[in-house]
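Just below is one structure, and these are the notes that go with it.
Note that one protein chain is taken out, while the other chains of the complex remain in position.
Chain lettering (A and B) follows the sequence in which the chains are written, and residue indices restart at 1 in each chain.
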Amino acid sequence: MSKNLKMKDMVHIALLTAIYIIIYMISMTGFSFLGQFGHTISPGIAAFFTGAIIIFMNRKIGKMWEFTLFTLLVMGVFAMVGGGYIPWVITSVTGAVIADILASRSRETSIFLLAISWGIIHVGQAFGSIVPANFFVESFRTHWIERGMNPKDMDLQISYARGVVGLMSTVGIFILAFVGVYLGYLILRKHLERQA
Amino acid sequence: MVAISTDRYTFRYDNKKTAALTDCSFKIMAGEIVLVAGDSGSGKSTLMKSINGLIGETVEGHLDGKLHINNRDMTDLPIYEKSREIGSVFQNPRSQFFTLNSTSEMVFAMENYGFSKGDMDDSLKRIGRELPIGDIMDREILTLSSGERQLLALASAMVLNPGILVFDEPSANLDYSNAMKLKKIILKLKAMGKTVIVADHRFFYLNGILDKVLLLEKGALTCFHREADFKGSDYDTRSFNLFNMDLPCRRERCRKLAEPRGSNALKEGEQPEDVAVLSGVGKWNVLNDVNLALKSGEIAVLVGANGAGKTTLARILTGSLKPDRGTVSTRRLPFYVMQDSDFQLFGTSVESELSIGNKTIQPSEKEKILKRLNLWEYRHAHPFDLSGGEKQRLQIAVAALSKTDLIILDEPTSGLDLKSMGRVVGEVEALAEEKAVLIISHDYEFIRRVADRIIYLKEGRVINDFAFDEKNIESLNNIFIDMEEENEQES
Partner (left out) sequence: MRVNPLVAFLFNMILPIGLMFPGNHYQHYFFLSVASIILLITSKLVRLMKFAAAYGIFFGLSILADYYPNYGGQFFLIFIVYSMQFIPCLMMASLLIKDYSAGEIISSLEPLRLPKSFVVSLTILLRYIPTFRREFSYIKEAMRLRNVPYTIRRPVKSFEFFLVPQLFRCAILAEEITSAGLVKGITNPVRRSSYYDMRMGAVDYILCLILILGLVVFIWWR
């Protein structure tokens, strides 16, 4: 069997990505009221429910660059609806490449490694929004100091805000994605055992 | 001129010991209409994939022999070269289209070949002169009727102006009237100088227009140079003449049923109970005033043109849709076997599938039904590893075990060859021993064999509802002719 992604593999990945995006959209609507900050949590929710997809992809295709293609397709769709932020693309693709290097060298990658990869892919996605957010929060420092707030208090507030966002985005998403893969394994295990 | 010829073409799949095609040699002349016939597993689809070039791209295997198209040796050419000469018309609605818009779909192939906009427009104009594509331009594919989708699939295959058109089992996804429409289209293609090759299990719609028949039996090919020769062969060709087929109907075969029943007949004595009653049912502008009672032990077949509301009616019976007017009552929740079984198989094995939704089922009951339906050897297999016919049988097994009194089957024979269809007849009869069965079908041969009762749905109403036996085959035939005419008027 060829080691490179053939057209049929790419079509297969595109179809699995379609399922992923539908679930992503559903999970996003629940958090859209948080505006841009909802965007820092929704990758985690989506990742939680779609853990089965990465397992399926690896077991059925299991070739190098499958996750990168997957991420590029996801970026493509989001860009088409207006979400193509360069920081996001860079961090997401970096995450995907790392995931591929970790997990796409075989069709029997351990669930543990797949869970880590899924976590990395989604943290990569999340970084794209935290990076600009971080810079922005920083700018409030001047605003509040002008208003008469104590710089020390201010720094505390800011680091708290950044901390909250940073924590939610990075660790939270990673954990959600990691657990999501085990959830996926729970529901797929018997099916994959039986199938040829 | 020779359009296609093969010379001792042999193909063996990688994981099989015996060849799928052995020493096949044939010549097809330009402008001929050719049928490729054969049972499932005969090598028919392998031959079609060889002609259009899919062998070697999606399939691993060993090839011997040569394939010539328009006197060019095409054996080793990549598929995109072959596709300029051969257009393939796929009919499976779930995977035939790439876009959501009809114009985008038609230009898709031309874009792949780098045509300029001017050339693309010329090609569309050229097709527009021969086929009525004006009405289907720039529309959302989801809104097209099945006949319009068929036209779109054909137009999309013709944009590269191939000399040869290949149709792969068109009747699997077309109802009777659209299949007859296809006959007219094929004749038109011949008039345009195209060579047409159709592979199919059912060939009634090709009656009288074939120039050649290639029959495959276990990988070996026999060529009939005239349609009449094929008809005179040992192969079962009764289905060419659909309406004149000598098929015993169910009532002839089972004397269990006492008297023919119509909607007006009220016989005394043993009266099977109503398991479902629809009274004055209306829904949207599809169903207007449907009155129907389904009875236990009866196999009723619901016929009607596409869009007549057959599936809507079924969904009202199952409670998925609530009627806008009128009432529906069912004793128990009916069991609905959808046309696409992929949405209804949830288990990790054939055996475990039977327990889903039916936890109290005993292993002995499961064994009995699986053996009856020839699925016992597959009991540990994953449902998605089964063939189309096997999935269908699994669905029927689940239906048989369900604690319902009405089973609705939606196009249970679509895509099945004659032998598998025959098996389904037996299985449905077994179901009807204790339950009522309502079948939605456009498969004439199947209906002839299995129906006790025909219900014709047209313009939102049941305009004909009669007990079916050898005396009123004509009525059934007239319904089919009526549907064909209605389809004609629409175009």
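To be clear about the criterion, a contact is a pair of C-beta atoms (placed from the backbone, for glycine too) under 8 Å apart; a residue touches a chain by one contact, two chains touch by 3 or more.
Please read these numbers as outputs of a predicted model, since none were measured by experiment.
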Contacting the left-out chain in the complete assembly, out of A:Met28, A:Met64, A:Leu102 or A:Val131: A:Val131
Hidden partner chain, touching residue among B:Leu63, B:Leu77, B:Ile127 or B:Leu345: B:Leu345
Where the unshown chain meets chain A, residue by residue: 7-19, 21-22, 34-37, 49, 52-53, 56, 60, 69, 72-73, 76-77, 79-88, 131-133, 135-140, 142, 144, 147, 157, 161, 183, 186-188, 191, 195
Absent chain, residues of chain B that touch it: 52-54, 57-58, 78-80, 83, 86-88, 90, 92, 94-101, 103-104, 107-117, 120, 142, 156-157, 160, 318, 320, 333-336, 338, 340, 342-346, 356-358, 384, 398, 402
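Criterion: only the chains that are shown with their structure count from here on.
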Residues on chain B engaged by chain A in the complex (per definition of touch): 58, 348-349, 380-382, 384-385
Contacting residues of chain A [partner chain B, same complex]: 8, 190-191, 193-196
